[in-house]
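What follows is chain A.
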Amino acid sequence: MTFSADDGVILVLVIPVIAAAVLALLPGYRLSARLNMLASGLTFVASLSLFFADHSRPGHYLFIDDLNVAFIVLNTFVGFTTSVFSASYIGHELETGRLTPAYLRFYHAMYQVMMGGMNLALTANNIGLMWVGIELATLTTVLMVGIYRTHEALEAAWKYFILGSVGIGLALFGTILVYMAAHPVVGEGINGMVWTVLVAQASHFDPALINVAFIFLLLGYGTKVGLAPLHAWLPDAHAEGPTPISAVLSGLLLNVALYAVLRFKIVLAANPGAVAPGPLMVTLGLVSLVFAAFMLYRRRDIKRLFAYSSIEHMGIITFAFGMGGPVANFGGLLHMAMHSLTKSGIFFAVGHVAQIKGTQKVADIRGLTVTHPRLGWCLVIGVVAIAGLPPFGVFMSEFLVVSSTFAREPLLAAPLVLGILLALGALFYHLNGLAFGDPTGSDAPSDASYAPMIVHFGLVLIAGIFLPPVLVAWFRHVAEILG
Partner candidate 1 sequence: MELISALLVQLMQMMLVLWAAPLLTGFVRKVKARLQRRRGPPILQPYRDILRLLKKEVVVADNASWVFRAAPYLIFAATWVAAALVPTFAKGLLFSWSADLIAIIALLASARFFLALAGMDIGTAFGGIGSSREMMIASLAEPAMLLVVFTMALVARSTQLSAVADLLASSGVGLRVSLGLAMVGLIIVAIAENGRVPVDNPATHLELTMVHEAMVLEYSGRHLAMIELAAAVKLLLYVSLIGCIFVPWTLATPGGSTASHLAGFLAYIAKLAVFGFLLAVFETAIAKMRVFRLPDFVGGALMLGLLGTLLLFASRSL
Partner candidate 2 sequence: MTHGLTFDVAHLLAGGLVLVSFLMITQHRLYALLNAFALQAVLLAMSVAWQANVQHAPHLYVTAMIALVFKAIVVPVGLHRIIQRLGIHREIETVIGSGTTMLAGMGLVALSMTVMLKVTPTADPLAREDLAFALSVVLLGLLMMVSRRNAVSQVVGFMSLENGLVLAGTGARGMPLVVEISVAFSILIAFFVIGVFLFRIRERFDTVDVQALDRFRGER
């Protein structure tokens, strides 16, 4: 076939840009919402084509390999489903007057820009370009978090902006250091920033330099991942922004940032003299996990609750990759995918709930399964899935991570298990009130769009019971890449 990798990549990057431009000009939110869906859908289809692209010829700027293709597909897919959800969500916001048509236009344009930025970060073979992509995505999300223009929204956006910028700065410094390390080996110019080249040459780099570099990168991108104690922006940004953005933040942006960390972990792992990245990531992961687990108990805002649960899961994933080894890496990758799907699905449900009940306060939302059975049970399923209970995919990944960890490092398994248990307790502590008991608040029928939720949870369910062999083979290959 005449199809080459680059076309797919180009499409994945260009479609959002064009769409953004168009959307910025289009009035009328119905049309633009449709268009938004269409563009995201097209991007998703284009990304599917990347499976068939040949991975052998990495370009200087863009490339596709087994690691990022999955992320791109996942990214574009969740982007698509979220756009569907957002279509049914945003209309309601307009009715309640929280948003004006002008803002909606801006919103849709920014949505595409953000998707484009993340795709850029994922497809980049150039660490500088990757950095640019992530910065782009971050800044757009900052704008969207503040879109409601309420005090709280601005506060959240501002906090996000400051911490994010510092993170960006640190990450850039790390990137520069990596270039410096590469410089004596691969010589001047673009090559010093091409990831494939870096990995190939990494063994000759100066260890001390990339050690420092990795610390800066870990902290810089780790701020985006939301690892404690760098997490501060995350809960508020999730809670105050529009729910579709919360879904995308939790589902995608965190993954993209973690993806960046992984790229550099590979470089570091290729260098014998360098410090092992594992311990750092394991420590950060465990801290985030346990910390978030405790924080979950005292949440009163439903969206902030699930934001903290994202921190918790990012902790688990980071821990898994820190542990390394085929089984743990496999678990980490699986957990990443499962978490994006589940968490965004939960945010879909939560978004509708908050709209119907007219509040985000957990205390004011009671007995959902009575007033809104479908929505309520969707939420229950989501929480069950995210808490790591079978038959959902998160259970499988946690099973792999915990069991492999305990066999190797029994002492590390203790805090891991404790954190998981605590988090589960907190989630169900809240769910008890949310979904069951005598209902409060309005029982107005909801015009929710269930399709995205059902698709997400359906996929998670299937993955929990049966992973297609292709996927498995490919996951395992990536797990080996990660070492």
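With respect to how the candidates were assembled, all candidates are chains of the complex that A comes from, given by their letters.
The rule is simple: a contact is a pair of C-beta atoms (placed from the backbone, for glycine too) under 8 Å apart; a residue touches a chain by one contact, two chains touch by 3 or more; residues count from 1.
Quantities reported herein were computed from a predicted structural model and do not represent experimental measurements.
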Name the candidate, out of 1 or 2, that touches chain A somewhere in the complex.
2
Which chain A residues qualify as touching candidate 2 in the complex?
128-129, 131-132, 135, 139, 150-152, 154-155, 158, 161-162, 165-166, 168-169, 172-173, 176-177, 179-181, 183-184, 188-190, 192-193, 206, 208-209, 212, 236, 239, 298-301, 304
